[in-house]
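Note that one protein chain of the assembly has been removed; the remaining protein chains are unaltered in position.
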Amino acid sequence: MDTYTKKIREIAKDLLASQKVDRVIGFEMGTIPMAARPVSIESENDAEKLVFNSLCAMNLANYIRKPKGTIAVIAKGCDSRNMVNHVVEHQVDRENLVIIGVPCHGMVDKSQLALEVEGEITAYDEEGQTLKITTAQGELTFEKQDFLKDNCRLCQHRNPVIHDYMAGDPVTEQELEDPFADVNEIEAMSQEAKSTLFEDLTKNCIRCYACRNACPLCFCPTCFVDESSPQWVGKSQNKTDVDTFHFLRAFHCAGRCTDCGACVEACPMDIDVRKFTRKLIKDSYEMFGWEAGLDISKRPPLDTFNPADPDDFIM
Amino acid sequence: MGNLLEHMGVEKDRIHFSWISSAEATKFVDVVKEISDKVRALGPNTKLKKIYS
Amino acid sequence: MKYCIDPSICLKLLKDKCGTCEEVCPTNAIDYSQTETELTIQAGSVIFAPGFKPFDPSRFDNYQYANYANVVTSMEFERILSATGPTGGHVTTLPKLPAKPKKKADKLLAEKRKDPKKIAWFQCVGSRDINKCDNAYCSSVCCMYAVKEAVIAKEHAGDDLECSIFFMDMRTPGKEFEKYYENAKSSYGINFIRSRVHSVTEDPDSLDLNINYVDEFGQMVSDTYDMIVLSIGLEIPDETREFAKKIGIDISEGGFAKTSSFEPVSTSRDGIHVAGVFNSPKDIPESVLDANAAASAAGDSLSHVRDTLTQVPEKVEEINVVGERPRIGVFICDCGSNIKGVVDCEAVTEYAKSLPYVDFAYESMFACSQDAQDKMVEYIKEKNLNRIVVAACTPKTHEPLFQETLSNSGLNKYLFEMTNIRNHNSWVHKNNPDIATQKAKDLVRMAVAKSALAEPLAEEKINLNDTIMVVGGGIAGLSAAKSLAMQGYETHIIEKKDILGGEARKIYKTAQGESVQDELDKLIDSVITNDNIKVHLNTTLDSVDGFVGNFRSTLTENGQPIELEYGAAVLATGAKGYEPTEYGYGSDDRIMTSLGLDALFVESSEKLDAVKSAVFIQCVGSREPDRPYCSRVCCTHSIDNAIELKERNPETDVYILYRDIRAYGERELLYKKARELGVIFIRYSTDDKPVVQVEKETLTIKVTDHVLGKPLEIEADLLTLASALIPRRDEQLANFFKVPLNDEGFFVEKHAKLGPAEFATDGVYVCGSGHYPKPLNEAVTQGRASASRLLTLLAKKDSLFTSGTIATIDFENCCSCGVCISICPYSAPDFQNEGRFAGKADINPVLCKGCGLCVASCRSGAIHLRGFDTNQILTQIFALDEVV
Partner (left out) sequence: MSENNVKIVSFLCNWCSYGAADLAGVSRLEYPADIRVIRIPCSGRMSPKFILSALREGADAVWVSG
């Protein structure tokens, strides 16, 4: 990944030096090991801060809405699809946006990795597909492939769908036998089993809204859970209210979700909220042949009125 | 919508969609009967129902 | 709906006995002293629309309609299929027997009742028949309605039912009809049998019906059906013919009003216009067009007295209730015994009084009666009510009435809420009074909850520019423009070419024998000499902005840009002749299209003198998989031209190769005349089409004779291809006005039956062959009809308001995602370009139809639908929770 970082820094420097952009949004390493965080830099000297590795899972599309001036932004496959979404949904003008594409090999699931390691991690590094982790016990190596985030395992758009610059050569896209095996598995369950599954899923929710805030699709000035006239969803941790929140949040992502995994990444309670959104991704694909964020000239299927739509689309 | 609710464990028969033109009174009645029968078979709704505590 | 007494059977009037109705009528509406009175009305124009009588098949002894229980007419079958009909929509044999027979003989008969497994339709009963009746004409509607009845019967009864239609020619030349017919064959499996059945016999035990007929291959077939439906034609009754004579208007051979092709809704007597089947046999859309056109024709001569008799109702000042606590008045209607007979209205009224914000509840015997309305006004004033709920019948019929009452009492009409405790309750739960009463309470509670949130809504006045733009200078556009101009409105005709007249320029004569060029010249002359009409030749339309009443366009006229502001537009862009690629067209100058032959007739070409043998091939480019519609005009056109050839030289051999001859209405008489003149009609099928061989000297057409089943070779000096009329598929124009095109590229009207000359988009109208191929007289009718619809819009110039129940956007909460703009079928929302909320969406109240699609799609909850707002619907849902 070092080559990516190098290339990104070069491009960023150029863009800032030539004043083509006012800012570059990318990642820098955090203050603790094994954490990358978003950063916005405005001077070419700061370009050295920029990094890119398997920890850069956050979706930077979240930081580009209604920008002041022109901005450049680092985009993995999924991020770029959310940027397409943003342009389609008028959150940013394409001409104010410079996309530095990064062909992606998948991001690392930190909580999974943490399970394999005892004690505090003091350093982290990666080389190619190998992860090196240092703890009090010494250095351990892992194969990145074994610790990919769930959504990255299912990703079929690792290369950015739009970009102005590329920080590397395109990667080969994964061929999946059944991209919706996870959804099918739930679909095959009994009504009761599904019910229990989702009950277990949401019972730990503390309604911190981290999933919502991390999601690049959530940008309403007032979220439905905060509506007050009437206040139809309670703000408590009442199970019905929690379920209503998760249900409608997912529904608002129908036809728009790129399965970037930001919601899961952000959840402090490790709730797999993708269990909701994955179903809608599958339905959009099967009913409308639609995958979100691939075409900058098309609106998502639920945004358009077409008499030829399948009758059961409303369901 | 129904698909997602069902995915979450709400019985599919609790949500119905239909298209009936204003001339189709018999179809209207048939649909009401059908839904009513199905829902009676399911029993009262417990999923998502708000419990006041 | 009002009732009246039939004096020929009323016992009170005849024998001064009974009088029960007077006793039971709660509103004292019965008055036996009323007698027939003669009224004299001074009228400037008369529109005569007496309609028709369904043909009575009793006089045909071969079908035994009067004697066999399972032989029914198509009209009776319509009732059988209807949910409100005698069998409640259930298809059953012995349909004319009472549902619960009382007589013993009927009871025995009723045991033989069954669900039919086989039904046959016999076409042309009382039409195209001069042997058994004198109706030589085609009734135009029976083929299509028979197909429809068979399809619906199959939909009701399922796959067990076998439907067969016995016909001579399948005549489905209407818009979308041919596809329906094809679908009936392929998707519904309805049998179409080309045969005229001679007679029917009945099995006395089972009451099944036996028929013998000769099929297409000449084989005798014997079959049994459970039911036979006679597709009866349309007839003009003797009384109408006599009345027509009395008022001095000419009638045709078939008894229809005589009209010309260029004034198709005007009779031979000045000032008397005609519409509907009495004008010629026709379906619903053509009848509606006739009616519209007759109104335009009548209005043309009366425009100088328009608005001279108008009375303006007095307006009551509106009371401002904003910010006041809701004071709801609830009115529970008994509807006589319609509601009270089932629902305990007293209990519901008492219950209503207990609901939040309800200050007053009142039970009314007939809430819609005049005295009840007056009382409502009184109560509103006396109790100072500011919201009204009426629990009665359906708001679909009665909401406007109550809203008017609110207006009369000074309340904004949107402070009204209605709930349906009759149609949705007492009438459908009549055996469960307790449940019905409970349900009525629930419904009232829900309505009250919603009503408490009702706000007064404003209707905005729409300013209307009364200049009109007509796009297209063909027959239809000219007819529309002429009527609009005669009624005093400035009209602009936009024509792409350098000459007016359109495709009619190429036509020789009409089916009635009128010279098209002479009549067209007269029409054009009347248009260009009218001061209200501005003709723009060599002009194209570059842009359209705005909406009903306020359109603005940029045009290019002779290369110069011009601006035009107008209030409404008529799209009369027409269709064009298809240039065939089949049958050797273009390879030999003896092969031409129908219009090519017309051109020869117009110039009286010497070429025609040499023609000893002429062949016409029908359905060239029509009724084909990639162009599945029927072009409607070609059968008549070819027959007409065949007659012309025969009349010029009776020695000429003339052949017409066809699939179905679609000479609808009195065009059938031309078909008959052609046969009498010796024109030979040979039917071909699509799997064995005619083959054309072009050699230097000879032009040979090979076809299989349908009667003999043998191949024929015809040497011809002239081959006319009856080529399709194809739409211009003007997608740009459709986009400009946001009007739809169908699969084939014709414009889609507002309603296939009831709105055939207008679009769903307000202020935009359609006429001519751009809507669907049509002969000249129908193009004129539709041109006039579109003008008529447009005139009704202009008549409302000073009283045109938007609806109050439309969507509005709370800009603070708009996230600019544009879903509303993308999803709205009426293009009402758009981004704001300037001001504080630039970049946020806003909704044009004139274009919004209040459907709520955008409201539901708005994730941010920024859009509100007045009258059906989210909180109002949610509050109804919350009100449910209190149940039991």
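In order of appearance the chains are A, B and C, and numbering begins at 1 in each one.
FYI, contacts are C-beta pairs under 8 Å (C-beta built on N, C-alpha and C of every residue); 3 or more make two chains touch, one makes a residue touch a chain.
No experiment lies behind these values; they were computed from the predicted model shown.
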Chain not shown, its touching partners among those shown: A, B, C
Residues of chain B in contact with the chain not shown: 1, 5, 10, 13-29, 31-33, 35-36, 38-40, 42-45, 47-50
Interface with the unshown chain - residue positions in chain A: 224, 232, 240, 244, 247-248, 251, 314
For chain C, the residues touching the chain missing from this view: 83-84, 88, 394-396, 420, 422-425, 427-432, 435-436, 439, 442-443, 446, 805, 850-853, 855-856, 865, 867-868, 870, 873-874, 876-878, 880-881, 883-884
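The criterion applied here is as follows: only the chains that are shown with their structure count from here on.
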B-C against A-C, pair bridged by the larger set of C-beta contacts: A-C
Intercentroid distance (Cα basis), chain C paired with chain B, Å: 35
Shared interface positions of chain C, touching two or more other chains: none
Overlap residues in chain B, where contacts from two or more other chains coincide: none
Touching residues (chain side chain B, partner chain C) in the complex: 23-26, 29
Contact footprint of chain A on chain B as seen in their complex: 1-11, 15, 17, 19, 47-51, 53
Parts of chain C lying in touch with chain B, wherever the complex brings them together: 83-84, 88-89, 428
